[in-house]
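Written out below as structure tokens is the structure these notes cover.
Apart from one protein chain that is not included, each protein chain of the complex appears where it belongs.
The chains carry the letters A, B and C, assigned in the order they are written, with residues numbered from 1 in each.
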């Protein structure tokens, strides 16, 4: 069974990548996950300088979901390159660096710094993290701003640029078209939805950051819809994510139009989830009549119904 | 224990109403739910004339959620008044009529027709149903349009007007302020989120309408956040809903700022859910130190942390 | 419609992946119309509709189902002594047939409601039974029909039991042999459409439909199938409340089998 796929110029041995922010930089899962076996690893969002993130508590469980308000704490690009990237590079992982910034210039600065760094295969622009009040968030639902930051980053790097979309907007296709026109090489969909829980016993928000990002199987229908919509709106490839836990879930995203997927929250409960999913992909693809990952991409779209 | 609450001028014996579209017009649950015991009943969205709705299948289960694409099938306002309202009126139910239209004028027409009808206590403007392609939906994320339809309806009726917000937008507070300024008497939050699932076996969208509205506990964090945000953005009361299944869930919405709540999807699995919740409210309120429903409203908001 | 918590008093596995649960429910057993169903609680957001498969004189009702997904798998794990939370009896079943020959046509898990019909009318009507499925492993309740003195004609798509082919062949023969009479059928939609087409407008033809359901009681408008309105235009019928049994004259697909 051929599990290989491509996201634009980036070739992947299989379609399952670790989602940004849920897999650290790799060594945390040493002994449990061999990063070379993954389709790739999207690392935690990286800013030009270290960010502190939000006050704890930073996670809270909801029905089939998880709220987090990490707030993009990160070591900054220099420490990332010095301390974190080597582990992944040495093991031959395909690395997607998720980048964040408070301004266009900050995004571009990270992109420029990463350009040409050995072991970095693509950049993923997080214009959609709901946990940052300044900067980041407004890019996520303003097509013109999103296009501008995409252009700024494209101008600063030769690396493929994936733009990660926020579902917290009513016009995903419009966003997708705007960033595609600005030169994005691929789209990632979706980041978390803005949610919140109340700690009833203590009569206060459950998260230190008050609101947080909702992930996990609860949001899978939103994510599948997003992939379905944007993959029809643009010609660039889409990397799908949101609540994936099984190989059948991966197939759902492929059928909806994704060329690859990322797994996030599932890793917390089952660190081996990605490896298990990759192992089960051949059986699941065969069960539903596919002889390769590529054959399944977009196979549920109207024009392809007879496939 | 005092369960009474108010939504503006509408007094409710308890804070638990049936959510629009999930409880029909009452007689469907005859023998299982005594409508007079509920805080109230929001009936299925009513248009000036009958609507056909979408092709089936119209429901699909997701993790802790439900997708539906009913597409606002409804009997039209005349048949509603002749055939459906009498059951609720005769039993003394507090009735909220959810109204829909393809244009401002259609909304206003339904509102005008219902004005002065005995047994109708409030109107709930559904400007947010994701299942209608023409009209309805664009009101849901354009503050100016939402305000215009609110004004049109307010001008056509003396009934209290609740505006039901869509979560499919990034600026709920802005929407809330716009409709409040246009005269809305209360807000309902939230309607369903646009989602989708793929029927992997048949390689096609699981719903006849392709996309559908996501409800159930999966969306509760989005709903709580919406209530939290809008109840701080405006001075009019908020009716909260989204994934409520227990009396503790109700309390979460009250603490977030809701004056009353609606229960939808839970009724499908447990027709008696609303009645059970109402019965459990006194115990749950007491357990967390409240002596009435009103004392809990907004009690998790910063200014009230010391309550 | 009432809600019951019914005890499982017997559990059978009549065929691979098929389970029948017998529930202690005297009032249901007495009140049941053939074709009515139960909306059964399973974990998750929605209940599962399952037709009653039998009603016994000692006050038991049966639910016979094929394990196809999470809900039926959970149901299949129930054991004697467990309780099921059901809304029942739901929907409109088959009307009592006029005098004359009655043909029951059941496909796969469409067979159980027809057995209730056989139980009800074996003594009062001349009954014939045609059962079909893809394979022998999905033809259920044959011995039950036989115990009523009925000898079903069986056909399977793969010829593993009875005649090779669809139920349409024995149906065609029955129609040729019987001038009047009426047909009661339950099975997959394409089968129902084919039955309706063959039976035509000359005799009463009642079809029990399936559709994904939300509430099961008529409130949510999820379970619609296209019917033919009095004006000849399409109108939605709710399987849970207007059906699941409809006259073939009212159903769009029965009038236009090519669309089914």
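In this section, a contact is a pair of C-beta atoms (placed from the backbone, for glycine too) under 8 Å apart; a residue touches a chain by one contact, two chains touch by 3 or more.
Every value quoted in this text rests on a predicted model; they were computed, and no experiment measured them.
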| item | value |
| --- | --- |
| Displayed chains contacted by the hidden chain, counting the whole assembly | A |
| Selected residue (touches chain absent from view) among A:29, A:107, A:139 or A:162 | A:29 |
| Touching residue (missing chain; options A:15, A:48 or A:65) | A:65 |
| Residues in chain A touching the chain absent from view | 21-25, 28-29, 31-32, 44, 52-53, 56-61, 64-66, 68, 70, 73, 216, 265, 267-272 |
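Keep in mind that, in the parts below, only the chains that are shown with their structure count from here on.
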| item | value |
| --- | --- |
| Topology of the chain contact graph, where touching chains are joined (line, ring, star, complete, other) | line |
| Chain closest to the assembly centre - both centres taken as Cα means | B |
| Relative to chain B, chain with the most remote C-alpha centre | C |
| Rounded Å distance between chain A and chain B, as computed from the means of their C-alpha atoms | 33 |
